[in-house]
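Down below is the structure, laid out as structure tokens.
With one protein chain withheld, the remaining protein chains of the complex are depicted in position.
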Amino acid sequence: MRRDRLAHKLELHPDRLFPAEPGVRAIARELYDQVTALPIVSPHGHTDAAWFARNEPFGNATELLLQPDHYLFRMLYSQGVPLAALGIGAAADPREGWRIFAEHYHLFRGTPSRLWLDWVFAEVFGLEVRLEGETADLYFDTITAALHHPGFQPRALFERFNIEVLATTESPLDTLDHHRAIRESGWHGRVITAYRPDPVVDPEFEGFQANLDELSGLTGEDCRTWGGYLAAHRARRTVFKAMGATSTDHGHPSARTEDLSARETEALFGRILAGDFSSWDAELFRAQMLTEMAAMSLDDGLVMQIHPGSFRNHNARLFAAHGRDKGADIPTRTDYIQALKPLLDRFGNERDFTLILFTLDESAYARELAPLAGHYPCLRLGPAWWFHDSPEGMRRFRRTTTETAGFYNTVGFNDDTRAFLSIPARHDVARRIDCGFLAELVAEHRLELDEAHEVARALAYDLAKQAYRL
Amino acid sequence: MRRDRLAHKLELHPDRLFPAEPGVRAIARELYDQVTALPIVSPHGHTDAAWFARNEPFGNATELLLQPDHYLFRMLYSQGVPLAALGIGAAADPREGWRIFAEHYHLFRGTPSRLWLDWVFAEVFGLEVRLEGETADLYFDTITAALHHPGFQPRALFERFNIEVLATTESPLDTLDHHRAIRESGWHGRVITAYRPDPVVDPEFEGFQANLDELSGLTGEDCRTWGGYLAAHRARRTVFKAMGATSTDHGHPSARTEDLSARETEALFGRILAGDFSSWDAELFRAQMLTEMAAMSLDDGLVMQIHPGSFRNHNARLFAAHGRDKGADIPTRTDYIQALKPLLDRFGNERDFTLILFTLDESAYARELAPLAGHYPCLRLGPAWWFHDSPEGMRRFRRTTTETAGFYNTVGFNDDTRAFLSIPARHDVARRIDCGFLAELVAEHRLELDEAHEVARALAYDLAKQAYRL
Partner (left out) sequence: MRRDRLAHKLELHPDRLFPAEPGVRAIARELYDQVTALPIVSPHGHTDAAWFARNEPFGNATELLLQPDHYLFRMLYSQGVPLAALGIGAAADPREGWRIFAEHYHLFRGTPSRLWLDWVFAEVFGLEVRLEGETADLYFDTITAALHHPGFQPRALFERFNIEVLATTESPLDTLDHHRAIRESGWHGRVITAYRPDPVVDPEFEGFQANLDELSGLTGEDCRTWGGYLAAHRARRTVFKAMGATSTDHGHPSARTEDLSARETEALFGRILAGDFSSWDAELFRAQMLTEMAAMSLDDGLVMQIHPGSFRNHNARLFAAHGRDKGADIPTRTDYIQALKPLLDRFGNERDFTLILFTLDESAYARELAPLAGHYPCLRLGPAWWFHDSPEGMRRFRRTTTETAGFYNTVGFNDDTRAFLSIPARHDVARRIDCGFLAELVAEHRLELDEAHEVARALAYDLAKQAYRL
């Protein structure tokens, strides 16, 4: 039995993720062959700049692959595995944590995590058998040993992965020392930052009031005046641009925007500063700040992204015990039509402004987002996001947005990940799925093959560079 | 003409419902071959325990197949057939009703009812021509004659259908005499009950106040006190467990839950008892009762099901003339994120509690339900329900839930039917569709074949037994 189970091979099939019908598959393969070697453009993600600044080896399999990945431990948790057993929020033997993961690896059947991980196991670490209980130690030892070789250091992997540019995401309170260190190191990998001001824009963010004071300290502006607060944003955006930023990002509960008068805005800001505000005020302030940020983008050219609609920390007890980002963020129904109107009424027709929209509510793809992006000059659609960053999710994205918004109002792929080793796998999934979708259009004579080649390249590479001004 | 139309053969193709692409179809067939003979586990449904207690022959084709099946007569009604003509709410010649049905059988093209019925006609009754106007009498006579043979009595069919366990659904006011009679009869068929307390939980249910008094009488508890009311529920749940129940079921207009203080709850219950409540109060009471039921489930181990989001009796005139369950229940948009939070805040992290969620609002699959089930230890997803219990509905369910929740946070199939003869057909459809979905994953190299075999068996059999503790 044991021998039998050990015999499960791990192989990445060259035709994986292509449609099964042989004629369509042949077209998909032909399209994919032309884009597979293109460099990776990663315009939005959550890797840690410190990795590339310090270039220190990653620790062990559990620390690198399991503990930071909420996609993984949320699934284990859903099936009764305590987070503490995985070393999350508690000390635990990393090998034991890895064994638990291995024994539950079947839970990931049919999920994108399985695809990404198998790629990492096979391509990065050369493993040739499937992860399961019996192979847990082999995996742990192989991976952990490899991580101490120079070829597995962050910069070496960055180069091996053929990454042309990689954007991280930082708070305005981040001093960007790691980004500065990368630039001063002489290493030529292009790692850039992006401006994510939620901690100083969202009055309900943990530590918001202290964050404002920190922002004052960092910029020399008095963030307790409306003018000083805006000036501080402008100052930090300039610093971020100097560290390569071409974009901002905004993770709000909704996509709501406002365009209040100066008097209303100052009064609102006053209530926020006084800590005397309702959740309605907080929403109003976030909404107004999106429009303020758009105004700044018109000035400094930073591309704006909105990632709305996640109910953060839905599990109250888990949040109390473990804090943010523990797999308990749940999507909510999200409106765009009313929500974006104030901002669009002001800036929607600007051709030099780019606003990239994301959603966790797929019912908005065909109903709201594609019609909006197929009309407003400033709008583009971000790729299928988070829970929808998956083969089926990407297919639904293309099937429901293309007919109204076309391909050229979309922006190529974002990996949006902190799981650095999985970045090539994620881009590869996107390229395969997009080529498969294009192949179906070709096979149904809805698109000519020469055009499909152009679009495949655009989706894999060109559109991301253009939309994010990279 | 008549001869020609009579020549339409009725044949169940062995490859029905498998994907058409030959490579995928071959994999689907291989997977299906391993699960087709597994016994039927039916953990939730609406058959009548009296059938198995009494084991009397069913009456005639119309009485057995048409009159109780609101899927059928709602479609006929939508095309102008009066219910009275079918013998619903009025006396009518069953043969005449059957003829009308036969003449309209084309209306069911492309619907699951057609699949289920054709299976019943061919497999149970051996019919070899299609149902249509010309064959109406042949059908009526063949079926009605067969029903008088011992092999077509309820228990014989139960055995012939290879049913391992069949759950019915009863109100707390049901004395469960039929279940008791089954047990005392010496027959070994496993028919169990489930606890569906809507008639004594929903203040807007017809006869609610009288129902409370009947519950008091049945339990000896004073249901006009909050303590007595809860004790009565506990008492009935214990009786239901003795008749095999492993689950409760709750058919509320929404998924709303509450976790009110004892004082608030008692005050609310007071208003309900006094008949002096708003529809808001009624909703609040149902919401609070879901949390109370969850608390009881933690004590007695009954698995909890919520079937929310049906607007019952939407057609006012039909309801006035014919009463409940006449095909006029319409799904509504259903929120889970805010709705379930009070219950989940209290019990969401309990590993010994199981709450199975259903929906009639498919937009919640990927946006809300899969993310919730892929995180909370107590949650599982029930299968595609009611209008979505269909080939396309099941495919959408798998495509939109698997990537986030995996397979193992789902619970296999429910037939949820009162159409006893169609139970094998319904499970067969589910098995075929699931095997087809798995075959697509295998053909696209997203899952290995040995794993697909394990998952196919889990979906067809194991998961239902585990989730429902059978």
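Couple of notes before you dig in:
For clarity, chains are labelled A and B in written order, and residue numbers in each chain start from 1.
In this text, a contact is a pair of C-beta atoms (placed from the backbone, for glycine too) under 8 Å apart; a residue touches a chain by one contact, two chains touch by 3 or more.
The structure displayed is predicted, hence computed values, not measured ones.
Of the options B:Ala26, B:Ala267, B:Met296 or B:Leu318, the residue whose C-beta touches the omitted chain is B:Leu318.
Summary of contacts with the chain left out: across B:Val35, B:Ala328 or B:Ala456, the touching residue is B:Ala328.
Think of the hidden chain as still there; on chain B it touches residues 8, 12-13, 15-22, 74-75, 77-80, 106-112, 114-115, 130, 311, 314-318, 327-333, 360-363, 387-388, 390-393.
Take chain A: the residues that touch the chain left off the picture are 19, 21, 23-24, 335, 337, 341, 344-345, 348-349, 351, 363, 366-368, 370-377, 379, 399-400, 402-409, 440-441, 443-448, 450-451, 454-455.
The rule is short, and it goes like this: only the chains that are shown with their structure count from here on.
Our note on geometry: chain A versus chain B, Cα centroid distance of 40 Å, whole angstroms.
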